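What you see is the complex with one protein chain gone and the rest in place.
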Amino acid sequence: MTDTEYPSISEQLDDVASAREEGRRKMDWAAQHMPICEHVREEFVAEQPFEGERIGMAMHVEAKTAILVETLAEGGAEVAVTGCNPLSTHDDVSAALEAHENITSYAKRGVDDEEYYAAIEAVIAHEPTITVDDGMDLVAAIHEDHPELIDGIIGGAEETTTGVHRLRAMDADGALEYPVFAVNDTPMKRLFDNVHGTGESSLASIAMTTNLSWAGKNVVVAGYGYCGKGVAKKAAGQNANVIVTEVEPRRALEAHMEGYEVMPMAEAAAVGDVFLTTTGNRDVVVEEHFEKMQDGVLLANAGHFDIEIDLDALDDLAVDRYEARDGVEAYEMDDGRRLNVVAEGRLVNLAAPVSLGHPVEVMDQSFGVQAVCVRELVESVEPRAADASGDEPRASDVYDAGVHDVPDELDKEIAEIKLEAEGVDFDSLTETQHEYMDSWDHGT
Amino acid sequence: MTDTEYPSISEQLDDVASAREEGRRKMDWAAQHMPICEHVREEFVAEQPFEGERIGMAMHVEAKTAILVETLAEGGAEVAVTGCNPLSTHDDVSAALEAHENITSYAKRGVDDEEYYAAIEAVIAHEPTITVDDGMDLVAAIHEDHPELIDGIIGGAEETTTGVHRLRAMDADGALEYPVFAVNDTPMKRLFDNVHGTGESSLASIAMTTNLSWAGKNVVVAGYGYCGKGVAKKAAGQNANVIVTEVEPRRALEAHMEGYEVMPMAEAAAVGDVFLTTTGNRDVVVEEHFEKMQDGVLLANAGHFDIEIDLDALDDLAVDRYEARDGVEAYEMDDGRRLNVVAEGRLVNLAAPVSLGHPVEVMDQSFGVQAVCVRELVESVEPRAADASGDEPRASDVYDAGVHDVPDELDKEIAEIKLEAEGVDFDSLTETQHEYMDSWDHGT
Amino acid sequence: MTDTEYPSISEQLDDVASAREEGRRKMDWAAQHMPICEHVREEFVAEQPFEGERIGMAMHVEAKTAILVETLAEGGAEVAVTGCNPLSTHDDVSAALEAHENITSYAKRGVDDEEYYAAIEAVIAHEPTITVDDGMDLVAAIHEDHPELIDGIIGGAEETTTGVHRLRAMDADGALEYPVFAVNDTPMKRLFDNVHGTGESSLASIAMTTNLSWAGKNVVVAGYGYCGKGVAKKAAGQNANVIVTEVEPRRALEAHMEGYEVMPMAEAAAVGDVFLTTTGNRDVVVEEHFEKMQDGVLLANAGHFDIEIDLDALDDLAVDRYEARDGVEAYEMDDGRRLNVVAEGRLVNLAAPVSLGHPVEVMDQSFGVQAVCVRELVESVEPRAADASGDEPRASDVYDAGVHDVPDELDKEIAEIKLEAEGVDFDSLTETQHEYMDSWDHGT
Partner (left out) sequence: MTDTEYPSISEQLDDVASAREEGRRKMDWAAQHMPICEHVREEFVAEQPFEGERIGMAMHVEAKTAILVETLAEGGAEVAVTGCNPLSTHDDVSAALEAHENITSYAKRGVDDEEYYAAIEAVIAHEPTITVDDGMDLVAAIHEDHPELIDGIIGGAEETTTGVHRLRAMDADGALEYPVFAVNDTPMKRLFDNVHGTGESSLASIAMTTNLSWAGKNVVVAGYGYCGKGVAKKAAGQNANVIVTEVEPRRALEAHMEGYEVMPMAEAAAVGDVFLTTTGNRDVVVEEHFEKMQDGVLLANAGHFDIEIDLDALDDLAVDRYEARDGVEAYEMDDGRRLNVVAEGRLVNLAAPVSLGHPVEVMDQSFGVQAVCVRELVESVEPRAADASGDEPRASDVYDAGVHDVPDELDKEIAEIKLEAEGVDFDSLTETQHEYMDSWDHGT
């Protein structure tokens, strides 16, 4: 293990043993419902594809991610991991990871900003040859502060919509200096994790934080991308009346044609009972909206950062502010209206006190893709010679610097593993059908 | 307050003050979303309909029920309350209730059987003139052990499907000696509480206990009554593949025509991922079913009693048994399969560690009906003379001994209050339309 | 066959043979998808329960009803039938029925009022011992004009919501002089025919008449009874935004909690794209509503009579009126707005040019219930002695004069036949479970 001044989680806890036991129990439950990762893990154990590699990870450190971390470690990698959000770390899981000899975890819940970035630095001090990000913290820190490491990095993988968005912007500026797989953009991630994962877990988190129901509520969903579609669909599936706000006309039309009401936020503000932001953008719910809202509304965010609801403005407007329930902060207006912010406007399916993050099964899919992407990166470079120094360039022979879509075949491989695990059989094309689809000279 | 040896909750807690504060905070949140009870409370405060009455209650003592308890107390009644399930009491709410001078609460979480029934006796010792039950514990105890009180009882109200079922059986035997309103059977209760309340809160409780998702799961719903319909609808709304088991052919057909798969439990056992019982009957999932189930299934109950899943048989079959997560007990079979029981097979939306019970809004409807039913009972007897002794007969002039449907007008009144609170306006019949509906002599 | 001056359908057609062939082809298709009636028919053929009875029927005479008519005839009855709506008769089917020696049909499409009632008189001239109605035309005509026949009538069965409503009013007035089964009110009728049948066929009829789609449309459903629920559910299932109008607060609340918008018609008028009335009442859409409607709206009725949309008022408002398409009459307002009335405001799933009436399968259920109800009536009287005169009293030993619910056992029998035909198996209660449900003395 590399030396670093920042203490690993085991060094920070009083009772490491019981934390590990509790963390292990959580991981066992997750593994029981993660057939894809378990399948990939078995392959990795047999093939040891990551022999000699160092993987740096900044992820939500809880039971499911931990299975990915272990899966990579069992493939032979030395793994250093930290959190990507100060509130999403489970210390017990973080500790349990360190039971594996190849893993160091710096993730700890509730760290302050300074500690948060120190932990990222600690991961970087391991001189990773591969980075795995959930919000591109590692990519950003390496490019900004440790450019000397870039030569030794094969590539990376990024999990989130927001991270990929920022990476693409960076790539467009010519500033991204190693290849990164946009895991977020694969069908296997977007169609399942974003739609089903975000949708179900955000709603369940809110329901179990507030004890309120969805039936008959006006639920305003800001943004109709994959996450927004998931939230809208699941809310309608609980008999809410869904109202969508959008800035892209085709998405707005898509929502309208789905049967939802579409209107500007300025209008929705006055009729909504619950507001859920999923845009990935800032200032989605702001002062002019707070002023119109009804007494007792809920405000929550299902986008990556806590910038969608302008809490500063809300705080300025409020004459009083208090904890109405665990996970609910009430802002009282001077006319007596109470606007209730769930989970401080952070990702509600991670940051609410009862939250457990995305459901196990959908993370299994995302992490399965992550795992085979990391293998793909390693397979795209010459194997490191036995006598190589750690800092020789590791440029991929296949992937240039920049954002890369996950190769379709990897994505399909994960889908096939999942279907097999679910006992779902499907058809395959006959030769004649293949030919037909490839040809173009058929008449009416 | 009546003397009784059983200590009230305030006498049992170490720090009553802080419990009361916490309980009050919970009650304030509930009240904020219970416009019906708040409306009725205002009427009761003004009218004091329960002056001189003593109301005995056995209910799930948590924030929402507490609003009903207070509402009745503020109408002038002396109220004694205890739990109707040892696991559903919130001690802080129980304590907060006693801040009201008219209320005594004996409800405490985690009491044993003896204490449970002692608390019921303590309520009965207050010699209630009205009983309000959630599972008919009070009615049963009074008829069995305190028949001398019956003369002084005006009537009662019963909240649950199961309780009403048992009361009707008792009534059919000629054994029910005072009138009881079957609150459960009103449209306002069955269509909302059972369908939306049970459905949403059961699913959210399971999701937040297990971190699993519904999308693509085979969810087996046992029973297609109101609760079963709610669970099935909400599960389908989360993209589960719903399988229904039933014993009544028309309900089975109804489920089939809704697009669900219908099959016997013996067949469903082999394909289900999650099993949710809602029948109100015993032995719905038994040994022969456990034997066929897949590894990793979830077993949960949304019916009143913990008798639907035969846990004794499961325990006999298991070679090991351990807590897989908070609220999940894993039973391991000799072939390695793990069957995971959520919340000990008790009402999952109440008994799981994260559970909050039915959503606030649907309880508001049920409790609104309860409140006006209690007023209806009181209005159906001659006002107690100022000099009356407490034990003179209080027979209702309107309602005979037996189970009574809630008068339609009361039920409608609650619907109107709710719609007004939601800002929903609706039509009314013109005179011509009234006449048309009443007449029969119109041609084609 | 009884003598009557009114000509039967065969006497009215030029080419009876080809009409019968065409009608038979339609009936064969229906029979192929009516497993319940086919099952009952086999029983009737074997048992001949209607030997010596005369059944008068006023029904929509098309392929499906024809299977019921045949089923009764094959049970030994002499059947006389006419239409219950001048636009719903298929002359070919009417003719095909007369191929059966026990059947006379007076139903003909497009008859005028005088002919319509003459045909009803022709049926009554057969001196029916049982009446089967779809809108109580026979019951009304017999009570008003042929009271002398009542003594010879065992009873009747009524198919529709509206008919049953009027019968109950008549019964309340003490004016109904023989027993009539309220087939409409059985679960097997209301839950399937009204919800699924009316819903699906009304929407498909409108779509195939107008070539318009439902996605994104504001569909205003007037009335949230069984029919309204079906229309609303199916429209939402085609991605319409459903708006419900109601006069009963609990139904209004039910719609609201389902996630629909609820508002008065006066408000809905301004935003609706399509208006569908299902109330059974008159004057549901009237002048003040027409004045607010948008250009291009559709107006259609799914209730029994063409009185829900006030076409006279619309005609008065219009400056022009023309056939915009087959089945669509455009009423042009002086400001250029065009309000399009589908199928003249008559039952849209029967009266639109492309309409085929309720789906075959749901009619199979209703007609199965009708058939066993008629058998039940016959079984409730002493068999007619061989030498009896036709006009001796035939009072049922079981059913008094008045409206009767269909006995539960008959209804369940039909459900079981259907499930068996669909290959759907279901559970049955064990003895222990039966006992449990019947008992009331079980503790928590």
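For reference, chains read A, B and C in written order, and residue numbers begin at 1 within each chain.
Just so it is clear, a residue touches a chain if its C-beta (ideal position, glycine included) is under 8 Å from a C-beta of that chain, and two chains touch if they have at least 3 such contacts.
As the structure is a computational prediction, the values presented were derived from the model and not from experiment.
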Residue in contact with the excluded chain [from A:Trp29, A:Tyr106 or A:Phe192]: A:Phe192
Residue of B:Ala236, B:Val284, B:Val297 or B:Ala352 in touch with the missing chain, whole complex considered: B:Ala236
Which residue of C:Thr162, C:Ser205, C:Thr245 or C:Gln370 touches the chain not shown here: C:Ser205
From A:Val40, A:Val262, A:Leu311 or A:Ala371, residue that would touch the chain that is not displayed: A:Val262
Contacting the left-out chain in the complete assembly, out of C:His196, C:Arg251 or C:His289: C:His196
Residue ranges of chain B at the interface with the undisplayed chain: 215-216, 236, 239-242, 256-261
Interface with the unshown chain - residue positions in chain C: 25-26, 28-30, 32-33, 63-64, 192, 196-197, 200-201, 203-205, 207-208, 210-216, 233-234, 236-239, 296, 324-325, 328, 338, 354-357, 359-362, 422
Absent chain, residues of chain A that touch it: 84-86, 116, 135-137, 140, 165-167, 169-170, 173, 175, 187-188, 191-192, 196, 245-250, 252-254, 256-257, 262-265, 267, 280-283, 305, 411-412, 415-416, 418-419, 422, 424-430, 432-433, 436-442, 444
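We adopt the following convention: only the chains that are shown with their structure count from here on.
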Length of the line joining the C-alpha centres of chain B and chain C, rounded to whole Å: 39
Whole-Å gap separating chain A and chain C, where each centre is the average of the chain's CA atoms: 55
Chain A residues counted as touching two or more neighbouring chains: 215-216, 236, 239
